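Dropping the structure in here first, questions after.
Missing here: one protein chain of the complex. Every other protein chain is in place.
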Amino acid sequence: MTFAPDRDRLFPVDPATRSRARDLHASVADLPIISPHGHVDPRILVEDRAFDNAADLLIRDDHYVTRLMHSAGIGLERLGVSPHDGMAARPREVWRTFSENWDLYTGTASGYWLRSILAEQFGLSEHPSSANADAVFDEIGARLAEPSFRPRALFRTYGIELLATTDDPMDDLAPHAMLAADPAFGGRVVPTFRPDAYLAPTSPGWAQRVSRLSEWNGTRDTDYAGYLSALEGRRAYFIQHGAVSADHGVAQPRAIELDASDAARLFEKAHAGTITTDEASVFSAHMLFEMARMSTRDGLVMTVHPGVFRNHDHETFTRFGPDSGHDIPVATEYVNALRPLLNRFGNTPDFHLVLFSVDETTYSREIAPLAGYYPAVFIGAPWWFLDAPDAGLRFRAAVTETAGFSRGSGFIDDTRAFMSIPVRHDMSRRLDAAFLARLVGEGRIDQPQAERTIVDLVDAQPRRVFKL
Amino acid sequence: MTFAPDRDRLFPVDPATRSRARDLHASVADLPIISPHGHVDPRILVEDRAFDNAADLLIRDDHYVTRLMHSAGIGLERLGVSPHDGMAARPREVWRTFSENWDLYTGTASGYWLRSILAEQFGLSEHPSSANADAVFDEIGARLAEPSFRPRALFRTYGIELLATTDDPMDDLAPHAMLAADPAFGGRVVPTFRPDAYLAPTSPGWAQRVSRLSEWNGTRDTDYAGYLSALEGRRAYFIQHGAVSADHGVAQPRAIELDASDAARLFEKAHAGTITTDEASVFSAHMLFEMARMSTRDGLVMTVHPGVFRNHDHETFTRFGPDSGHDIPVATEYVNALRPLLNRFGNTPDFHLVLFSVDETTYSREIAPLAGYYPAVFIGAPWWFLDAPDAGLRFRAAVTETAGFSRGSGFIDDTRAFMSIPVRHDMSRRLDAAFLARLVGEGRIDQPQAERTIVDLVDAQPRRVFKL
Partner (left out) sequence: MTFAPDRDRLFPVDPATRSRARDLHASVADLPIISPHGHVDPRILVEDRAFDNAADLLIRDDHYVTRLMHSAGIGLERLGVSPHDGMAARPREVWRTFSENWDLYTGTASGYWLRSILAEQFGLSEHPSSANADAVFDEIGARLAEPSFRPRALFRTYGIELLATTDDPMDDLAPHAMLAADPAFGGRVVPTFRPDAYLAPTSPGWAQRVSRLSEWNGTRDTDYAGYLSALEGRRAYFIQHGAVSADHGVAQPRAIELDASDAARLFEKAHAGTITTDEASVFSAHMLFEMARMSTRDGLVMTVHPGVFRNHDHETFTRFGPDSGHDIPVATEYVNALRPLLNRFGNTPDFHLVLFSVDETTYSREIAPLAGYYPAVFIGAPWWFLDAPDAGLRFRAAVTETAGFSRGSGFIDDTRAFMSIPVRHDMSRRLDAAFLARLVGEGRIDQPQAERTIVDLVDAQPRRVFKL
């Protein structure tokens, strides 16, 4: 029993199907990584400093990982996350805690990714444990100090052709500009326009954000038309810096078209602080509609990541802030909620709307049927809690029979864990190989179709959907 | 690599299970086709003319097929569908467009059906492509001119014992009468009473339809009692013409019992155009209840196909009318919504209520538990977007453990694509063989149980449920 991952991992157990999957995977295993949506901080590539240590790199900032230890009663401060009211544990202690709790990850997606990283990237030969925690921490530390483990070196080693980050609309995008201007780098790192906090009057700090927008735009911050033009201006700024998409993390994917005077009236009420919750929700839905309209004009691909109850645990949110592991999916509805938007823009040439979901029930019921009709709609790859082996195969089985392979977004890693990028893309390629191998085995497609399809899924499809 | 479908298609990849599935399938492969619900136009069998060409027959009228090309940006007029405001492409061009886009169907249910039709019925030896489009179009055209490809010849070749159509309540059913009276035909083609547009005051043209009903019945069109008696009369007319079921395509499966005076009051408001949307919804729900009551008296099996947002794309609906490929499923609720109906008629002897769904979540949660208790309730076979290999196996796995095999409707092809009828029934038989073979392999049933069950599913069950 070795710690190195099985070379046939994620392939079906039936020997003939496994062999077919292995060959399909081999045909795409070395294709470049296209990562059109994710949360890596671009400054790590600008600065290109060595990562500090195993805990900061692999544990602290990955809420997929910290949340499961939290469920075991381990406070986030013990995992290196700094609370507003205290101190975080030191990295070596964090690694010890993680190593002691390694069994928690058995069978999980995070466990799969971590094992690949530890074994394949760091060359570890045994499972993390109390016994080896210090030694492994030191060993990883030593590797991280090597030039080949610098961010840019890894970027090249991983074969990343494109990496998209996710950014605040008022971000100056200086890191992106520096990377683009740096002949020594050569990679493509593009920003993504993520305006949620500027569109929802209920978002904390909305008014201040709108003021900053207006100030940048030279318009009054109570002027709805100025607000729209500022958003358009910032989108243009992002496009100048390479952006290909705008991302929308709305609670529900609801779009409403208000006429300009009604929208302006709600905008003013929002600014005056007199808007009701219902009105604020209508205004946000209207702004989702406006974002679609802008996308039809400026060409940014519109991605929607809805259906998450953000910051569910008030206590942890107060102490540790957002993205600390307690965002929880909720039931999501697309068909009625998006109809105004789709009736207006669903057939607009070159408008691309990628619908993600953390509610699996919507795959066969709503998203595949919508994407199998509207030229604008694409099916977002399995996202977040669903970005995992069994969930990934359920996704393919749920959408393919209705919408085929041409309506998918291509894989999206959506990660802030830099070292997991190649592992996640490889996982996706393995699952596609497994799925296609089964279809061939069941006589539903033939081998040449499978061979063409897997290359399309990895290569042509994301380029087409994200206009790369 | 040949274009002919794998003879073991849809069977599990495990060799022993596959062998068992093959034998189970063989035992039912040649049984007659019972098709108690579908959308074939009966006039094709009355006229028995040769089909015009491949495009009109296989593409234009099959919205499962056109919708996916529409998603690729191909307007429906290019697929032969005539818009109100323009011209449709000629059949040969349609076939070229389809052939160029054949890859869209890889892995889809439509792709599976089309391949079977092209290879097994027309003897094609290669995938459709730009290169072979014209030749294939001509080849199919030549075959269609042969006597063995006339509708009646195919009806016999397919082994169709019963074919149900779907009809407007005021339809004169002349084609059905002609077929029944024609000793040269010999097949059984029966109408299905589909009264949705007469029951929902929000349906466009409702008042005129009610007027026609009343006129036929010799009663005033504002007379609720007359309206009910007219509906009963038309049901009787359908029964005289062989109908075995009444079908209900409601938005949600909601039933309410109003007392007659309240119902009459809403009926009058509907007629006067003063009914509110909520009241109209209550009236429609009341009429679903009344349809159940009528079924308990006249014996028509009540089938319900709920949970579809019809004509989602306003633009396409305006140009091309209904059934043009943009009906989209929505979440559906049965347990609360149908309780009034089930409390009144759920135990009524000989009342049969078949619940279909395009919301898979309801299979294990609602429909199987209801059908596993109420003698009236049967589980509709996987419908529409769910009538596909993986979805079909998910369906069986979702309902069988709760409700066994005796509570299913038997397979229903629900198709307007005449040549797909034998392929769809064969697909269903293959999936049942695959499912049963797995249960045997897993020691959950034994071989004789599997052998009895598959014959029941194909033969006895639809006869029993649809009172044939």
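Going in written order, the chains are labelled A and B, and every chain counts its residues from 1.
Simple rule for what comes next: a contact is a pair of C-beta atoms (placed from the backbone, for glycine too) under 8 Å apart; a residue touches a chain by one contact, two chains touch by 3 or more.
This structure is a prediction, so every number in the text was calculated from the model and none was measured.
Residue B:A371 is the one among B:L162, B:L228 or B:A371 that touches the chain missing from this view.
Summary of contacts with the chain left out: across A:P83, A:G159 or A:P329, the touching residue is A:P329. Residues of chain B that touch the chain left out of view are 12, 14, 16-17, 331, 333, 335-336, 339, 342-343, 346-347, 349, 361, 364-366, 368-375, 377, 397-398, 400-407, 438-439, 441-449, 452-453. Residue-level contact of chain A with the missing chain is found at 1, 5-14, 67-68, 70-73, 103-109, 111-112, 309, 312-316, 325-326, 328-331, 358-361, 385-386, 388-391, 394.
In the analysis below, only the chains that are shown with their structure count from here on.
With centres defined as mean CA coordinates, chain B is found 39 Å away from chain A.
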